[in-house]
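For this view, one protein chain was removed and the others were kept in their places.
Each chain carries a letter (A, B and C) given by its place in the written order, and its residues are counted from 1.
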Amino acid sequence: MRTGVWLVGARGSVATTSIVGGLALRAGLAGPAGCVTELPELRGPALPAFADLVFGGHDVVTTPLTKRAEALAAAGVLPGRLVAALPDELAAVEDELRPAPTGATQAVRAVAAARDLIGFRDRHELDRLVVVNVSATEPPAHPHPGHADPAALRAALAGPHEVLPTSSLYAYAALEAGCPYVDFTPSTGARLPALHALAVERGLPYAGHDGKTGETLVKSVLAPMFAMRHLRVRSWSGLNLLGGGDGANLVDPGANAAKVESKQRVLGETLGYVPQGETRIDFVEELGDFKTAWDLITFSGFLDTRMRMEFTWHGCDSALAAPLVLDLARLTAAAHAAGEVGPLTELGFFFKDPLGSPSHSLTEQWVRLVNFTRSLHAGQESADGHAG
Amino acid sequence: MRTGVWLVGARGSVATTSIVGGLALRAGLAGPAGCVTELPELRGPALPAFADLVFGGHDVVTTPLTKRAEALAAAGVLPGRLVAALPDELAAVEDELRPAPTGATQAVRAVAAARDLIGFRDRHELDRLVVVNVSATEPPAHPHPGHADPAALRAALAGPHEVLPTSSLYAYAALEAGCPYVDFTPSTGARLPALHALAVERGLPYAGHDGKTGETLVKSVLAPMFAMRHLRVRSWSGLNLLGGGDGANLVDPGANAAKVESKQRVLGETLGYVPQGETRIDFVEELGDFKTAWDLITFSGFLDTRMRMEFTWHGCDSALAAPLVLDLARLTAAAHAAGEVGPLTELGFFFKDPLGSPSHSLTEQWVRLVNFTRSLHAGQESADGHAG
Amino acid sequence: MRTGVWLVGARGSVATTSIVGGLALRAGLAGPAGCVTELPELRGPALPAFADLVFGGHDVVTTPLTKRAEALAAAGVLPGRLVAALPDELAAVEDELRPAPTGATQAVRAVAAARDLIGFRDRHELDRLVVVNVSATEPPAHPHPGHADPAALRAALAGPHEVLPTSSLYAYAALEAGCPYVDFTPSTGARLPALHALAVERGLPYAGHDGKTGETLVKSVLAPMFAMRHLRVRSWSGLNLLGGGDGANLVDPGANAAKVESKQRVLGETLGYVPQGETRIDFVEELGDFKTAWDLITFSGFLDTRMRMEFTWHGCDSALAAPLVLDLARLTAAAHAAGEVGPLTELGFFFKDPLGSPSHSLTEQWVRLVNFTRSLHAGQESADGHAG
Partner (left out) sequence: MRTGVWLVGARGSVATTSIVGGLALRAGLAGPAGCVTELPELRGPALPAFADLVFGGHDVVTTPLTKRAEALAAAGVLPGRLVAALPDELAAVEDELRPAPTGATQAVRAVAAARDLIGFRDRHELDRLVVVNVSATEPPAHPHPGHADPAALRAALAGPHEVLPTSSLYAYAALEAGCPYVDFTPSTGARLPALHALAVERGLPYAGHDGKTGETLVKSVLAPMFAMRHLRVRSWSGLNLLGGGDGANLVDPGANAAKVESKQRVLGETLGYVPQGETRIDFVEELGDFKTAWDLITFSGFLDTRMRMEFTWHGCDSALAAPLVLDLARLTAAAHAAGEVGPLTELGFFFKDPLGSPSHSLTEQWVRLVNFTRSLHAGQESADGHAG
């Protein structure tokens, strides 16, 4: 099952790490640490093999992929020996990276983007192509009447105004090209009634939002711990310090607000109440691709005794995100093959702000993911049996 | 369903907090924060009400219960107003506290202890009596041929030697008196073939070991998080600083070793391998009843990128343990009423070193606990229906 | 040497703790922990004894002092037994607390405030009276031509406009009443050319700004450590979480900005360059009078090796500030007695943003303070000798 992975933001840190890692896995030069789909509970015949993944993508910048990979190696995000060992493979991906489409209207740009997708799929004779958005976080979208349904959307896109935020325009192009769409960022993506309707029309699944890579991952196991022990969380405050591209982008207050809101949701939904405290994100260029988050949690227990917990998370977002991008591409491709349509709520495990998924508990999300993946494998085995 | 709670170590911090809290709950002076059995998922008709709990116990020391309670109030473990509001209730419990039994042989002492239990049960016309060990941690037990079966044990106890560690002697006395036994400490308790056989003979359940109140509680959600994300934990080191009675006792290297071993087990069994690093326990008198634990976890992810996490837990062990003691007494009483016999492996949620329970993941333990409690409630409802 | 201590913001947490503590020291009910002037290096005959301190003050709120003290005792800031033991002494101070003066112009209000000061000094036959501002932090002051010199100031105050921020109006009233003035807050206070000129005219000393009680105290020893070791601080980021009155007040962005700027100054001036990173202050009501600050410092050393340090400070600002308020009152009174005039730059040890003091290194500030105090003692001894 030859599967394309089309990365929006293909020259960014997450995309570059995903590509280098995916090529290294294909070449047997690296192990699948961090790839959830390689755990015994999830492995199976429905998922495309790493060897069957083909990479392409869009980006607004033009830095050569190898340069970006070398910079990440220098920063300790990935091993330089892998970049050195994969020159031809990286050059092949470079050939499949396209600039962001241009044009007078969003309709024109969407057609150009879809053409890029279709051309890639045809050229590589792919069974299917999954589009994954890993570009910079956008500010929250402005409402527009065109967001209501596909017809209104098409009409609006043909006009001179910016109807859709970029993430949604790519989602639209993907769906129009017959490709499932995954949003790894907190941006709007496919989360508009018009795009949902379009996905259903075309029989396509989509997934998101906002990859759960660091502090929120920890929150999604600690908050249920307090809940299960009937301990009252009185305050939960956090500071995220990050350099790198994402950090610089989050200096923009709108993008920061989108990210922070996504981060706090897990608490209210897991605990059933919102404790005091806020999560802040600050840009510290010097930290590079590593992120340090500190959280203080105060809580009370039996007879109102006051206690506290602190944690510091020092992680590399790109290294944490990249294997999940590969996981999501594999799972979404398998879901598409199995005929799944609309939001893949079973993939909540991967996201800070999961589509239509009521639980933020990592373990509950895990159980749902395992069951979903098993059903995909069972369907595949049954199909293989019939075929055989 | 009048239920007795007999505390071995009844004048210690955990027992005193359990008693004051239990009385305060009975009097409506405090809420059930920290009591897991009061969560919506666990509440139900099979559990004895707080109002139906009656407290008694053994202790080697003779400090008046009210003095201990006042000292805990001064240390911030419980509110002084509760101690002041419950003078008669505390005096009533004081009347039911007994010195540790004396006698020339362990057999004689066991008979005396059982007599104390039976007298208490009769005097208060209790439907049943649960014995909970919350006394100081013992060093690991020495093997003895008498541990093999009840007959050998009875013969050995009649002799002049110390055959059983104290925790096991109390477990023996409890079983002989027809009482279920819970071990909240890492001591041996009922974990001997002879005592298991005796429990089965008498149709009694037992539970343990080592209440999961602090650092290990956090480990039991963080270790599964790393496992579910396919991240390799390279080292996990910890330092526990604690004052109070338990801290002083742990200065004894044997007791310390027992505690530390119990603490590290969760890692090996959850991760499937044992990372580098050790957990240490140090006594710092000045910290009083509060405990500070610091853990450093180093881990690697995709393409071997190195990352790290630290946490500090600043908790009050007595305040964390006491509601669990009440939970365990209620659940064990309900299990006894339902005819459960032998190790209550479904109560692994409460313990660092759960009896016969393969999983150390807090959420898996939670799911098991919820299912078990629901079946108890269903049984009770069905019994009530038949009765009605 | 009977010395008055007049607190602006006399019913606030810092003032209340200073008053209860001062009375407890006078009554021999508490030791001088936290009082720098009781260290062997600073003790001596020039300083008024604790027994000679008399308290009064202004406040806009009217909560009884005893109520405030009881609330602080309940919050763990001071021992309840002290409040209970000093009812008459607290009542006597209560009699000397005045509402904030009212009047149509700032000139009228200043006269009223000065009258309060003079009345207090006369009534208690004080040798001198030191005014200490411990009221809530103000936003930075707006420039005004009246700030230039005393004549311009007097003319402006008689008009209908708000010429001076409140802290400066109290400083003006203090100087007009012949009282030295200390600003323990980051507010403007005496830091205006007109007020400086007035202090010189009247032969009065003044001191400030912004008591160094927590995170900045730590910064003032850690930053010199990095400098002395020739280690390059690359980033220094901090988050201060605080409840209590000061926290609520700092939700006001202006006041917050004033505080944050004062906090970062120590770094630039100690290191000779400003590292990346910011200090943030967030209000978390639940933390009450305790404050938790977390700082992350990244630095590089020999051959550019990257390293890092984190610290968490969990302190009670009122308990840290109150003894320094007593210290400053004693030292400023002694300086006044010795004829010191203008800014007391030798008291930089106590402040985040010290007047005219180039060094932010705590130890350099300490050496200056010790030398200054010794000279005060020597002057006093010589005066005593001549008198004898």
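Miscellaneous remarks
We adopt the following convention: a residue touches a chain if its C-beta (ideal position, glycine included) is under 8 Å from a C-beta of that chain, and two chains touch if they have at least 3 such contacts.
Just so we're clear, the structure is a prediction, and the values are computed from it rather than from any experiment.
For the chain left out of this panel, the touching residue among C:Ala10, C:Leu82, C:Val131 or C:Leu169 is C:Leu82. Of the listed positions C:Val54, C:Ala194, C:Leu222 or C:Leu355, the one in contact with the omitted chain in the full complex is C:Leu222.
Residue in contact with the omitted chain (choice from C:Gly4, C:Gly21, C:Gly57 or C:Pro354): C:Gly21. Annotation for chain C: contacts to the undisplayed chain at residues 17, 20-21, 24, 30, 32-36, 38-39, 76-79, 82, 217-218, 221-222, 224-225, 228-232, 300-316, 319-320, 322-323, 349, 361-364, 366. One chain of the complex is left out; on chain B, the residues touching it are 234-235, 237, 239, 241, 276-278, 280, 282, 284-287, 292, 294, 296, 298, 310, 312.
Definition applied: only the chains that are shown with their structure count from here on.
Of all residue numbers used at the contact between chain A and chain B, over half are used by both chains, marking a mostly same-residue interface.
Rotation angle, chain B onto chain C, C-alpha superposition: 180 degrees, expressed as a multiple of 5. Averaging C-alpha coordinates per chain places the centre of chain B 51 Å away from that of chain C. For this pair, chain A with chain B, the centres built from the Cα atoms lie 43 Å apart. Across the assembly, chain B contributes residues 76, 312 that each touch 2 or more other chains.
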